[in-house]
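As you look at this complex, bear in mind that one protein chain is not there, while each of the others sits in place.
Which chain is which? They are A, B and C, in the order written, and residues in each are numbered from 1.
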Amino acid sequence: MATSVVDHAPASHHEPHTGIWSWITTVDHKRIGILYGVTAFIFFLLGGIEALIMRIQLMKPDNTFVSPELFNSLFTMHGTTMIFLGVMPLSAMFFNYFIPLQIGARDVAFPRLNAFSYWVFLLGGLFINFSFLINAAPNAGWFGYANLTSNQYSPGLNTDFWVLGLQILGVASMAAAINFFVTIVNMRAPGMKMLRMPMFVWMSFITQILLLLAFPVITIALVFLMMDRHFATHFFLPEGGGDPILWQHLFWIFGHPEVYILILPSFGIVSEILPVFSRKPLFGYTAMVFSGAFIAFLGFGVWSHHMFSTGMGPFADAFFSLSTMLIAVPTGVKIFNWIGTMWGGSLQLKTPMLFAIGMVAQFIVGGLSGVMHSVPPADLQQTDTYFIVAHFHYVLFGGAIFGLTAGAYYWFPKMFGRMLDDKMGKLHFWMMFLGFNITFFPMHFLGLNGMPRRVYTYPGDLNFEFWNQVQTWGSLLLGVSFLVFIYNMWKASRRPADAPADPWRGATLEWLIPSPPQEFNFADVPPVHSATPAWDLRRAGGGTLPEPQRVSGAGIHMPRPSYWPAVTAVGVLVTIGSILFTHAFSQWYFITLTGAAILIYGIYRWAYEPAF
Amino acid sequence: MDAHSHAQGGDHAHPTPGLYFKVALVLFVLTALEVLAYEVGHGRMGADLQRIVEPVVVMLLLVLSAAKFALVAMFYMHLKQDPKVLTNLFIWPLLLAATVIAAMIVIFSYWRVVGAK
Amino acid sequence: MSDAAAHAIEHPTTTGIDSRKVAIWTLIGSECLLFASLISTYLVYKGKSLVGPLPHTESQCMLHGKMQACEPIFSIPLVTFGTAVLLFSSFFVVLALYGAQKGNRKMLITWLSATVVCGLFFIGMQVYEFSHFYHEGLGYTTNLFASTFYTLTGFHGSHVTVGVIWLATLLVMAIRGKLPAGKSLNLEIAALYWHFVDVVWIVIFPVVYLMR
Partner (left out) sequence: MEKSSGLVRRLARQAPALCLLLLIAACAKDYPQTTLQPRGDFARMVDDLFRTTVVWATIVFVLVEGVLLWAIFKFRGRADDPEPRQVHGNTTLEVVWTVIPAFILVAIAVPTVKTIFKTSDYATGPGVVQIEVIGHQWWWEFRYPELGVVTGNEMHIPVGKTVNLRMTTADVLHSFWVPQFAGKRDVFPGRYNPLWFKAEVTGIFSGQCAEFCGVQHARMGFKLISETQEEFDAWVARERIGSPLVNAGTVPADTTTPADSAGRAAKLAADSLEQAGRALFSGAGCIGCHAMVGTPLASATSLKGPNLSHVGSRQTLVAGLMPNTEENLRKWLANPDSVKQGTLMVLPKKLTDAEIATLVAYLRSHR
């Protein structure tokens, strides 16, 4: 609740910016962004290691490197980790760090809510991975189709960790989505109309809308599943008249928008990088905005394309097929506008640009195989084979991860004040590009030639060995490419800060302030007259911009640190996590009540604590 | 909260308690009509009326509840005088929600028929 | 949550609307999909229960340890009354807000108390209804109707509960004189949430109780 601001001395009570405590209590969107980034990158590596183990197992037929149970856990956790703990929070890192900077704000709309999102995300990620330690890792696939997930067919805590973990992560995503949405609606610099927002902000904005509308559906689906598993209902169980297909509908009503949640931030990043490194404004800005919005809109009307083999009947098949195909049009618009941006430009092939171009080139492949899946009769052959695995890695890795990596190279200097080595960056790019294509292109062949997905092994006489081996070597190359990246960042961290405020001749507001930015971002927010305010200033200055000076922040009110968000996050964890114990002991609800008490106490303390 | 941003938030032409009261009355009447539709539709007031009302009872209920919904949203939630942004924040998700419900009903009705064979 | 409010001091918001108000509307938009999922489930499972009791029709059900014919379970008068109470609470909270904005503390406290009482009454109605159903043989897991019905109305009920706690907190603040006109936004936000809970019921009431 609002408290008057005057009785706090400006900025004086802020803790020094060091020590663990300062990270736990921070409400600075930039530091939270870094927390998101580091955590998500570690989870990403974990998901990558899971993938590598799977690849080793699949290297030869009838391999026994891992047991079937472990393999099932590996792909389930790989998919879940990459999506919910890798790509989404990596995007959240960029949302956190760059939405406020790009719209000229001092922070997000609700800084403490932002911290809360991070802590819930971290605890949720730890919770779900904790299952490995007690040998109960989720093992029913990342979309956990009912009725395999019922108590009868999935006894043990494996699926419970998955259900409750996703529920916890959902809380984090929802809180963050509301926060960023409001930030973009309400915190823009003077003059920054909606149609002057940087494309990254636009795509992030649309992503938040998707999150807000898609997550409630999975929340409910997970509640039903939890009830089935712990409270003896039959939402998805035919024994009581329920229908497992309901799960599929609810999951994919969420799931398809989710894949656009994964890719749109990357679209935004690429739309930032291509103009800057072509030295030419984004081609067809308005079309880019509306195509993004249209993709999101259509994204809610295609969910059943994941269910063509369920026998929904010809009318539903036809409807969802056509709506799915239609998405190729706005996506095509994006691709063509990107090429249009490069066309006639003066391309500076620095590392971020390479990754951005790589993203465009590879996303096309994934998009085209997507259109092939959208043809239901043909999809009957493709679904649940490696052809699908090829599709989604082209869009998820070739699209999302390449885009995010491009963003990492592009914004690293801004975030840490240090340049990443360009030569090493290029090495990283080529290794990743080759490794990626060697790993995933042959999956098209394997899928069409009959290799189903989610098999821990395959018989030798189906001749899947050759391509599987190629893929495994490719994935190892891919793994090494990330070591190059890590080495590059490590080297950079050992150097003194050397990055100028604007190493790339950037077009947007974040390049007008020192690298890394000061806590308050902008001492004075510059007026905005176009979608490329930094270029406007640069032109006004005859082609150069003066290096911005660090200034004293005296007199600028910044939100004060708080640990109540972290406490409240613990409350969320305990409340939801307590359901794990329903079968274990009858007094389980005491844990729930404890969690709820922490949660409520945290909320009250948070609400009554002065924000500044 | 400072007065400044509040004024921008649409303090103009605030409805009065009198208007609120009228809305409450209408809501009450509409609710009564809903229950009436239910009763008549199921034969409480004789078979003749039932024959007329029964086929449209679902329609009637939907219309009545939509009207109540709109009244609360417009007057009590102030969408009528607040900035349009807020209306958009509500109306689009609402339409999506309605579409999802309708789509699910359609899809499941087919699913049941074919699955029995 | 005063973050945004204080921000507004240095930084008037882009839309001119307080961020907290935008946030609550965003949440409300999002919740539409939450209830859509629950309502779809209720509707697609309508008529799929294997045993009774059923909402509108007689059925075979297990009661007192033996299968027997059961009456339709819904009591329309009771919920109609609950519905009316909830509708009136929406009316009361809007009056309370009016009082708060006009700095009329008495009006604020009176109507806010009335709202909280109505909310409590509605919860009481639901608790009564649920326990009545339970005694009629309708446990949470008895059949699909029970599970979908209790989950849907239970989700709504828990929203009402959160609303009551929230409004009660504001009532305490108002009584202590900590809710002056300048802070009426605190109430406005809670009221928006409360109205939303009300409109959800406006949908649930006919769809669940009045459609056979």
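Here, contacts are C-beta pairs under 8 Å (C-beta built on N, C-alpha and C of every residue); 3 or more make two chains touch, one makes a residue touch a chain.
Computed from a predicted structure; not experimentally measured.
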Among shown chains, those touching the left-out chain: A, B
Touch with the omitted chain, as defined above, among A:25, A:131 or A:383: A:383
Options A:22, A:310, A:518 or A:592, residue touching the unrepresented chain: A:310
Selected from A:235, A:260 or A:283 as touching the chain missing from the view: A:283
Interface residues of chain B (partner: the chain not displayed): 114-117
Residue numbers in chain A that touch the chain omitted from display: 67-69, 72, 140-141, 145, 147-148, 153, 238, 243-245, 278-281, 283-287, 309-311, 313-314, 317-318, 321-322, 325-326, 328-329, 332-333, 335-337, 339-340, 342-349, 357, 360-361, 364-365, 368-369, 371-372, 375-385, 445, 448-459, 461-464
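Everything below uses one rule, namely that only the chains that are shown with their structure count from here on.
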Result of counting contacting C-beta pairs for A-B and A-C, higher pair: A-C
Centre-to-centre distance between chain C and chain B (centres being mean Cα positions), rounded to whole Å: 15
Rounded Å distance between chain A and chain C, as computed from the means of their C-alpha atoms: 33
Gap in Å, rounded to a whole number, between the CA centres of chain B and chain A: 36
Overlap residues in chain B, where contacts from two or more other chains coincide: 1, 85, 93, 96, 100, 104, 108
Interface hub residues of chain C, defined as touching at least two other chains: 5, 9, 13, 15, 17, 22, 26, 29-30, 33, 36-37, 44, 183, 185-186
Chain C partner contacts - residues on chain B that touch it in the complex: 1-6, 8-10, 14, 16-17, 20-21, 23-24, 27-28, 31, 34-35, 37-39, 42, 57-58, 61-62, 64-65, 68-69, 72-73, 75-77, 82-83, 85-86, 89-90, 92-94, 96-98, 100-101, 104-105, 108
Residues of chain C touching chain B in the complex: 5, 8-9, 12-13, 15-18, 21-22, 25-26, 28-30, 32-33, 35-37, 39-40, 43-44, 76, 80, 83-84, 87-88, 90-91, 93-95, 98, 101, 182-186, 191-192, 195-196, 198-199, 202-203, 205-207, 209-212
Residue ranges of chain C in contact with chain A within the complex: 1-7, 9-11, 13-15, 17, 19, 22-23, 26-27, 29-31, 33-34, 36-38, 41, 44-45, 48-50, 140-141, 143-144, 147-148, 151, 173, 183, 185-186
